[in-house]
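Only one protein chain is missing; all other protein chains are in place.
First chain written, first letter: the chains are A and B, and each begins at residue 1.
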Amino acid sequence: MRYLPHSAADREHMLATIGAASIDELFSTVPKSVLGTFSPDLPDHQPEFAVEAHMRALAGKNHAAGDGPFFVGAGAYRHHVPATVDHLIQRSEWLTAYTPYQPEISQGTLQMLFEFQTQVANLTGMDVANASMYDGSTATAEAVLMARRITKRNKVFLSGGLHPQYRDTVVTYLSGEEGLECLSPSPEGQGDIVDHIDDQTAAIVIQTPDFYGHLRNVSALAEAAHAKGALLIVVVTEIVSLGLLEAPGALGADIVVAEGQSIGNPLTFGGPYVGLLACRDKFVRQMPGRLCGETVDADGQRGFVLTLSTREQHIRREKATSNICTNSGLCALAFTIHLSLLGEKGLTRLAKLNHARAVALADALEGAGLEVLNNSFFNEMTVRLPSPATPIVEALAQKGILAGLPVSRLEPGKPEVENLLVLAATELTTDADIAAFVDSLKGELA
Amino acid sequence: MTTRYTTDHEYIRAEGKIGTVGISSYAQEQLGDIVFVELPAVGATFKKGDEAAVVESVKAASEIYAPVSGTVTEVNDALSDEPGLINTDPAAGGWIFKIEIADEAELEGLMDDAAYADHTA
């Protein structure tokens, strides 16, 4: 087997040194009744080319986003990732390193994390960011728990514009606990969350751009929350939007969580992605996850270490702020490299380009007589079709056009959203894609 | 003025109804460099043995338990900027909080200097 270095002679030599007659003898502490008493329904080892053929056949059964016009967003976005990013993250020293527990020989990862934390803090307009979470949805759930710890209050309201699967994740994380309330879906961008805030409220959670594409007035929500001593958690699923829109931190957010996939990371059917979590300085000790900080070595040279670890499970055990251990190191690296390549100039241009493509899409849809629900949007919008969206999307998929997300896939059994379609455009969306999509859509609706 | 110790290495120095609470020199040595102290709120009431504060070093977090029942009257804010006071001066400058003692009889159950010295020997 090509990955196992020992020859038969090596194994004999080692067993002789150990003083065992066979490797089986080394399993003598395993109850005999369960040792080697089965034959799994699995194939034996195969050469590399055979494995590759098997995997290619499976990959070939998928319709890749790049195979035709593509308008699916809803929390995961198809952007161009520069070739340099993927080249760098495959370097052995990044790919095959462990968590940087030995800082003297992990300065690469640690300095990168320090850069990542700074980039995320600056992008979101917050004081401090951690070294990444699993993804945006779990980061949202952790932010809710964090807000409850900080305020020592219980009630949390989730906006009707929050991604339904983020909502469901928060609900699961808090199952069995009291105080969580999810407001009804708000595809028109309407919101009555302010009316719910009282002096028992720990936090309100809003998303902007929201699931339906609307841009939310963060300042007003922050003011309303703070007036009652509650925290404002802002969720961003399309991080590129911050190249064009005001940072939530500048508008009064207390905790910002985001999905960082759009920068540096491919779609990959939903994961691995990279959760961003940033907050005000005063909340840092209630943060979940790893933090990297600056210090000096014995010779006074600048260096970086994991710090404030007493919050974490390996020290605090049952009193930790979270059970999280592994994070999204390599996806955070991809994010940081891509964002370094973009810089302020590149990200601003990328964001403007995304918005311009979305405006072109909205104009084309409206030009075809369709109803776009959004007054404001970044690169994503909701359209109300004259009939249920699911069969239309399915029919367009058969023609090679991936036409967006029918809202009812995530909100089943709600007739009021059955005709709604959420559509995204990015820098990769061409005029020809838009024309082909709108033509085919008109054909289906005719 | 009497100083008493718990088996968990908190000390309480009672002056009338008010007791000053901190950790022993032995305890600070075990913990190493203190980097952060989570102080209780003034006005908080504790029963004897309740978790009242947290003292952290780089690789350890230790709960500080109320040595007696009572109400917190004052906390040592200086520790926020200079947690190392617990290392350099645990008995005086490194005190953590003051508590109004609800039942002075509870002091009797604690160790005196000699008993504590035995305990840590």
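Some observations on this one:
Operating definition for what follows: contacts are C-beta pairs under 8 Å (C-beta built on N, C-alpha and C of every residue); 3 or more make two chains touch, one makes a residue touch a chain.
Keep this in mind: contacts and distances are computed from a predicted model.
Entry comment: the absent subunit's protein name, as recorded by UniProt, is "glycine dehydrogenase (aminomethyl-transferring)", drawn from "glycine dehydrogenase (aminomethyl-transferring)", "Sugar ABC transporter permease", "Sigma-70 family RNA polymerase sigma factor" or "YCII-related domain-containing protein". Contact with the chain not shown here comes from a single listed residue; of A:40, A:369 or A:415, that residue is A:40.
Of the listed positions A:182, A:244 or A:438, the one in contact with the omitted chain in the full complex is A:244.
Only one of A:158, A:253, A:277 or A:333 touches the absent chain when the whole complex is considered: A:333. Contact residues of chain B toward the unshown chain are 6, 8-10, 23, 27, 30-33, 35-36, 55-65, 83-84.
Note that only the chains that are shown with their structure count from here on.
Partner chain B is touched in their complex by these residues of chain A: 285, 307, 309-310, 315-316, 319. Residues 36, 38, 56-61 of chain B are the ones that touch chain A when the two sit in their complex.
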